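What follows is one structure encoded as structure tokens, with my remarks underneath.
Missing here is one protein chain; the remaining ones are kept as they sit in the complex.
And then subunit A:
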Amino acid sequence: MAATPSSKAKTFQSPNKTPTNMYRKSYLSPSSTSLTPQTPETLTPLRRSSRHVSRKIDLGNDPIDLPGRESIQEINLTPRKRTTDVVAETLTTPKTKKKKKIDVEASFSPISPNRSETITKKKKKKKRVYYNKVEFDETEFEIGDHVYVKRREDANSDEEEEDPEIEDCQICFKSDTNIIMIECDDCLGGFHLNCLKPPLTDVPKGDWICQFCVVHKPPPLQGKKLAKRTMREKLLSGDLWAARIEKLWKQEVVDGGCVYWIRARWYIIPEETVSGRQRHNLKRELYLTNDFADIEMECVLRHCFVKCPMEFSKASNDGDDVFLCEYEYDVHCHSFKRLAQLVDGDSDSDQEWNGGKEKEIDSDDEEESVCADSKSKRGLTGVNTKGRIFGVEKVGTKRIPEHVRCYKKNELEKAKATLLLATRPKSLPCRSKEMEEITAFIKGSILDDQCLGRCMYIHGVPGTGKTISVLSVMKNLKAEVEAGSVSPYCFVEINGLKLASPENIYSVIYEALSGHHVGWKKALLFLNERFAEGKRIGKENEKPCILLIDELDLLVTRNQSVLYNILDWPTKPNSRLVVLGIANTMDLPEKLLPRISSRMGIQRLCFGPYNHMQLQEIISTRLKGINAFEKTAIEFASRKVAAVSGDARRALEICRRAAEVADYRLKNNNKTAKSQLVIMADVEVAIQEMFQAPHIQVMKSVSKLSKIFLTAMVHELYKTGIAETSFDRVATTVSSLCLTHGEAFPGWDILLKIGCDLGECKIVLCEPGEKHRLQKLQLNFPSDDVAFALKDNKDFPWLANYL
């Protein structure tokens, strides 16, 4: 247990040990080599203009949120007073540390983790009260807030004097708030518009770089600037820390008082990572680390705002303390990873994860979690037999690849990205009726006080939006649960194809309901008790359960007991179970035993294939705002797909492929780039590739003897009228063909090999070659295809006579 904290302390210290000179180097390098990447287009212009607008608002109307100089000092001073009288014994603030002369190796860090451990041990019996929100020095702190944290003793000295919230103009060194200020994208210095030479009247669009950065000279009067550094500058130069509050609690101290603590998750500036500042890092970029520490509220200075790129570009209310965070940094493996919740767009999984974490620590068994931590660190990773997966979190890039950040997408690439199947559309056009029906069904089932279990069978060909409709209905319902209009329920989603065997569904359901993994027989027993007899599993309360089973047909076993059990539970009086089954076949209930079909077949919902209008609407809603496709091209693609299958996935893939084809065409000959749009021809190519079997092309290009072989087979087919022939006969025909047209007959064994090669491509269906003369052969494609492919052959014009 002692090992982990000390290693933590070291990681804390290491950035300090290599102080300014190292970071200076890397910090300056981008501007000196002028390799600074372009900031993503969408970010900066919005950002800059919003900044000065917001500043006015902040200063004028909202003094609480962004306190002026006085209020900041208040925050800074008041805790210090308290520290002396209440927390003196706990020895935690950086100030008291030195006074008491306690030698802690990590003297620079706001608290030493070592000590926090001892404290928690000491206070194990003491009560901890957890909060979601704490008011501290007239400022509210909430879980998930971002704050500045004091870093070291000497940094305090200038903090006390002043904390300039409003930075000065880099030219006139005054902070006149009436004049619009512009921010340099390189050095982040502020400039009054009219101080510039020549003065600007408006904030320019795109990146703007100040005159000093243009000539790679630091702005004059560094000394003056240093005296009045803002918190942002201190943070970015490593004199302050930023952290996210993960937890808040109040802890009683020995002599009766109580101290507020937070569990902080540190942010790190690019300079402090192993790879240093990378070329594509933005100036205000931070990384979220996986490093936690318990610190006292006293160390917290005030709020700052760390945003994801999307919000950052729209940031409006926070002036100078806005930072951008897109990546997570693993301090042990020194690797980067995108923040998961940003990518997914929904924070479902994240919330659950938080919940689990809290439970763990609430029950005060921190030792266990530490053990698990150290175990995973030691390298006991990979797939664990108990079903828990270690080590996945270790995956990360050592450097964030440049192509990801510094790449400006053109219209075609944007179109490709939105057409990806993976991109979840914002709205689901053309399925509102079905979604209403599903919503009505689910609501009707769970809103009933009785909650009589029910079952619904949803069917339709692939790619008609069955699963996504149900999932979006569930998402809407979840929003309603949060709003309080619908009582909570639990939702279990299972895919039949992802189960190792149909019986495994019991254990999966049971695990989803209770969190424990048991074998399927035991799980069946428990589930029977739960649904048929109404016993509760564990702590679970009276919540209705919605079970979504995708690919239901995969659960059909020989005696169909799995399906029977699952569909039987809803009929039980106390089950409170709703089953939604999804499959492709329309008549699945009819194919099953009558006792199952009577339980399942009552309520059905059919997702018909999309027609071409609908497909067109789906594609164009995805492509809204992106000018990449000709209208006729979309229509052509959707008509084609609607005629074949009505599969939306297919239509999207065709369009994406067409965009790829167009992209390839334009990138290869950029001089003749007439239209940047995807045209009909591209769609035609994509459709050809997707729908046309390639056999004709192959037949055209196979070796000469193979062509004669195929001709002989067609000839044989015409002569006998029977599709199946034997190698014996084909070879005889080939030899007579060769003889009459003066070709060399290669011999039977070579001919056999040729036949087998054709068989391998499945142009010909054939038995294994060991049967030799007795081998049975049959054309796999219509003889017309062969005739079409071989008719105008230059090498053997006579082939046409036999086709």
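Here are some notes:
Operating definition for what follows: a residue touches a chain if its C-beta (ideal position, glycine included) is under 8 Å from a C-beta of that chain, and two chains touch if they have at least 3 such contacts; residues count from 1.
Following the convention adopted for this analysis, contacts and distances are computed from a predicted model.
Missing chain, UniProt name from the options "Large ribosomal subunit protein mL46", "Origin of replication complex subunit 4", "Trafficking protein particle complex subunit" or "Chromatin accessibility complex protein 1": "Origin of replication complex subunit 4". Touching the chain that is not shown, out of A:263, A:337 or A:530: A:337 (per the contact rule at the top). The hidden chain makes contact, of the residues A:533, A:590 or A:749, with A:749.
Touching the chain that is not shown, out of A:150, A:283 or A:416: A:416 (per the contact rule at the top). From the options A:731, A:766 or A:790, the residue with contact to the unseen chain in the full assembly is A:731.
Where subunit A meets the missing chain, the touching residues are 328, 335-340, 343-345, 379-385, 387, 389-401, 403-404, 407, 409, 413, 416-417, 420-424, 461-463, 495, 497-498, 500, 504, 551, 554, 584, 647, 649-650, 653, 656-657, 660, 663-664, 667-668, 689-690, 693-695, 697-698, 701-705, 728, 731-732, 735, 744, 746-750, 753-754, 757, 760-763, 770-774, 780.
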